[in-house]
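This is the structure I have questions about; it appears just below.
For this depiction, one protein chain was excluded, whereas all remaining protein chains were kept in their positions.
Now for chain A:
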């Protein structure tokens, strides 16, 4: 399987906490170690059968991967309580753990389990989250774990967790001269990958609808690019664009009604919008230069896109109502494939500077630009729905892999794959 090794996430860089992102944490963790120490105790279980997943381990991995937490190793734990009455707070003070997550699992009827958990503050010796429980089937243990991670993350950072989200990506496997392309969907931690569509012809530009139910992508057929939309639950798909020339870069509008896309049917690449229900196509740009890579702003009023109308490719903003275009990026030799954070504050681009392609972050208020990555041939940035992390594609040891960087540039990790090239990550929205 592709991502067996995703668990062995490599931290290339550890961080200190910025005040902006986790006020609560800063107050509590004084001292040199800026990572928030937390112990996730193995969940208690009295049943005889083997459990499908180690929930506490998944929660620990989630929190560690966020770059905000330092997990207390199990081997150091002096006790392993599964309910608050059994917790000796001094044990955890000795281990310098500020928080403890405990939980227990109870087998119900019909392969169902009840998973209870609580989050305890070691300093105040009180629960931050009192005992609460969720019922899941054996197949959904990982969902339960990510749910708990989201809860803990939100309680301690004030930001909604994105551990329950998913990612789309494209793999190219086998003979490089005739690879098999697969569009896959997996949990945000790379587990449980499933093939959405596979083809001997290239697949690119996967994009989520805002409710996470539908996706759009470009797939070649008979050596020509076409745009498809597909419902994930049923696999039902529609071919929505097969004009002569380019059919590319589909991007769902925030209200889910339209797709922005690129067509060159009228000679050169232009941005269009397609109303999915009425099939009405509207041309949004009109310029002899390349206009491509549209992406909606979170409020749906604007579309950012790449154009080389100024000589080199840079990012421009299109006002959807007036179709007025203004230039957005000015730093770097070129900027392409922009994505905006959900709060509209930052623009993430692929910037070329000194011959290198890196992920850059531009503050839309101040215009300040920060280069986030130091990897090689970085492309395809995609932002987590809570705006905390950017997943992107890069080249590592001659192979295409996915990597993640926090929007403050401090947390970085790679997602190495077992074989083949991995590219074109697309981070899902929240699932309601």
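The criterion applied here is as follows: contacts are C-beta pairs under 8 Å (C-beta built on N, C-alpha and C of every residue); 3 or more make two chains touch, one makes a residue touch a chain; residues count from 1.
Here, contacts and distances are computed from a predicted model.
A chain of the complex is left out here; the name its UniProt entry carries, from "Iron ABC transporter permease", "Solute-binding protein family 5 domain-containing protein", "Peptidoglycan-associated lipoprotein" or "Thiazole synthase", is "Peptidoglycan-associated lipoprotein". Touch with the chain that is not drawn comes from one residue among A:98, A:118, A:150 or A:293, which is A:293.
Across A:249, A:304, A:325 or A:348, the single residue that touches the chain missing here is A:249. Across A:274, A:304, A:320 or A:348, the residue that sits in touch with the chain not pictured is A:274. Touching the missing chain, out of A:67, A:161, A:190 or A:313, is residue A:313. Looking at chain A, the residues touching the absent chain are 176, 182, 185, 194-202, 204-205, 219-227, 230, 232-249, 262, 264, 268-269, 274, 279, 290, 292-293, 306, 313, 334, 336-337, 350, 352, 357, 376-377, 379-380, 395, 398, 423-424.
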